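Written out below as structure tokens is the structure these notes cover.
Only a single protein chain was left out; the remaining protein chains are all shown in position.
Chain lettering (A and B) follows the sequence in which the chains are written, and residue indices restart at 1 in each chain.
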Amino acid sequence: MVTTNRGQPALFEPSPPYALEVNDINVCYGTSRAVLDLNLKVPEHTIVALIGPSGCGKSTLLRSMNRMNDFVTAAKVTGEVLFRGSNIYGKDADPVLLRRQIGMVFQKPNPFPTSIRKNITWGPSINGYQGNYDELIESSLRRAALWDEVAGKLGESGLALSGGQQQRLCIARAIAMDPDVILMDEPCSALDPGSTLKIENLLLELKERFTIVIVTHNMQQARRVSDYTAFMYQGELIEFGPTDGVFETPKQDLTRDYVSGRFG
Amino acid sequence: MSNTHGMTPINSAIFGGSLRIQGEKKALTYQARATWQPRHRWRAFSSKLFKISTFLATLLAIAALIYLLHSIAGQGLERLSWDFITSFPSRFAAKAGIKAALWGSAYLTLLTAAIAVPIGVGAAVYLEEFAADSKLRRFVDINIANLAGVPSIVYGMLGLMLFVRLCNFGRSLIAGAATMSLLILPIIIVSAREALKTVPMGIRHAAFGLGATKWQTIRAHVLPAALPGILSGIILSLSRAVGETAPLLMIGALSYMAFLPESLQDAFTVLPIQIFNWSTRPQDEFHVAAAAGIIVLLALLLTVNALAILLRMRYQRKAQW
Partner (left out) sequence: MNQGVFLNISRVKIAHIEEAFVKKALFLCAALSVIVTIGIITVLLGETIDFFRVVSLGEFFGTATWAPMFEPRQFGIWPLVGGTFLITFGAGLIGIPGGLGVGMFLNEFAPASVRAIIKPLLEILAGIPTVVYGYFAVTVITPALQQLLPDTEIFNAASAAVVVGIMVLPMVASLCDDALRAVPRSVKEAGYALGATKCEVAIQVTLPAALSGVIASFILALSRAFGETMAVTLAAGSTPRLTLNPLQSVQTLTSYIVQVSTGDTPQGSIEYKSIFAVGMLLLVVTLLFNMLAYVLVKRFRSVYE
């Protein structure tokens, strides 16, 4: 157990409506617990940052929000995550349907080894998108700030792009699905500062339409980009609140130590 | 407002429920949600179908194996006896035995190993440790890959012209062993090279740093480390050699032998050829004998492979970094 100056955890409730409500989530890998009794409410149209040292469970928490942990056979998840009022871990809940509404961008850019066009249209096509695909491609790429760079070369392989461009392609791919929430797992950690800046600006525009939960180990990024910040340590939620509050006037000693760089 | 698409309530809530947002924030240029038709039932069904068909394919493959072994055992087990193993073949099915074939196989395999293993491992060591990565070496690599894919009967033709005729060995044990050596040489070379590749470069560098020559390093450190893999490869190739029929048919291994080969120049026969010969006879009793012969052959192969696994485990324990 983490010893902090808390008799009560620093519970903060943002105002509804919520895109996601995480209630008493526990994730265990075999005997070790990665996420403990976590409660979190993610408001709509905001950017929530999950920060914390390596191994604190932030990626695990993120992946449990769209049931990507289902693919790890050793992982056991208890608790509930409410999306649109229903528990995504409910008995009959279909994870495939869920992931249409909650998309994900991964740490290392992972475009499909096909053309840029196919990367964007594949998700919508298997999910039965009925509209105009060319418009979809253009609008998704514009919103990912990639259209100008690839407009004439949609038939080229996605793998031929630079790292930063590939990641923006992955963001465009996620946007094309028109989800409610986009989960991002350290999306800029494999990129150079220039691409990172481009993507951060992108996020600020995207929150008009989507709700974004972003895991980041870069505290400055969290400050720049997010509305709310959740600080995790060893699987527990230590503090959650508006970003400025968490960084400037943290309520927990542990939070203050982390954001001031005492440990990391 | 929401179309349930035939889903359970929880899924239709997740999929089709309305998002409680303030209307003004909704960007007008985004596609309206109604333009998606997910065909959810069909997709879930086809996913199930996929799972079932791949499972079925696996089940059928395993079933084929079991059925094959079972039917052969059924046909041949009762014919199996000590007499069967110690008798020579005969015109009378009831008296026929595999003595000559069994010993022939044993001799042939040992001889083949004696020829092919040193040459194969030697070639692998040269190609992996000494030869620089040049066009010539890549040509040799392709060449060996091609040789591995040549049908075994072509090796038989080579053996016939080269060993039986040109070298004048005749239809003898030595001709057979030489032919089989050529056949399994690519397999040994490829698997030995793979084994050598797994030895970390650090070992070699450490030895060079102590002033050792390449050969000293290889002999003392690299080869022992690669031994489990090399042994596996050798056993794999010898298993293949034990089961081969066509090349030996071409070089003239006998199908009827009433004595054991005594010297390298003697005629010989092997288990697969004996089995082949009995299978082609019209009488059912010979088929039964063939089945019994197959059981012996498979038992032999099983033993050889089990030996391989044991040896591999033993040497892997010894080679601890």
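Rule of thumb we're sticking to: contacts are C-beta pairs under 8 Å (C-beta built on N, C-alpha and C of every residue); 3 or more make two chains touch, one makes a residue touch a chain.
Everything quoted here is computed from the prediction, not taken from an experiment.
The residue from A:V35, A:V48, A:M68 or A:I116 that touches the chain not shown here is A:M68. When the whole complex is considered, the residue among B:A114, B:V150 or B:A206 that touches the unshown chain is B:V150.
In the full complex, subunit B contacts the hidden chain through residues 43-44, 46-47, 49-51, 53-58, 60-62, 64-65, 67-68, 71-72, 75, 118-120, 122-123, 125-127, 130-131, 140, 142-147, 149-158, 160-162, 182, 185-186, 189, 211-216, 239-240, 242-246, 249-250, 272, 275-276, 279-280, 287, 290-291, 294, 297-298, 301, 305.
Although one chain is not shown, part of subunit A still touches it, namely residues 66, 68, 71, 73, 96-101, 103-104, 106, 108, 110-114, 122-123, 126-127, 170, 173-174, 177.
In the analysis below, only the chains that are shown with their structure count from here on.
Subunit B has its Cα centroid 47 Å from the Cα centroid of subunit A. The residues of subunit B lying in touch with subunit A in their complex are 7-11, 13-15, 17, 19-21, 25-27, 29-31, 33, 35-40, 43-44. Residue ranges on subunit A touching subunit B, taken from their complex, read 17, 44-45, 83-88, 90-94, 96-98, 100-101, 124, 126-131, 136, 139, 178, 180, 208-209.
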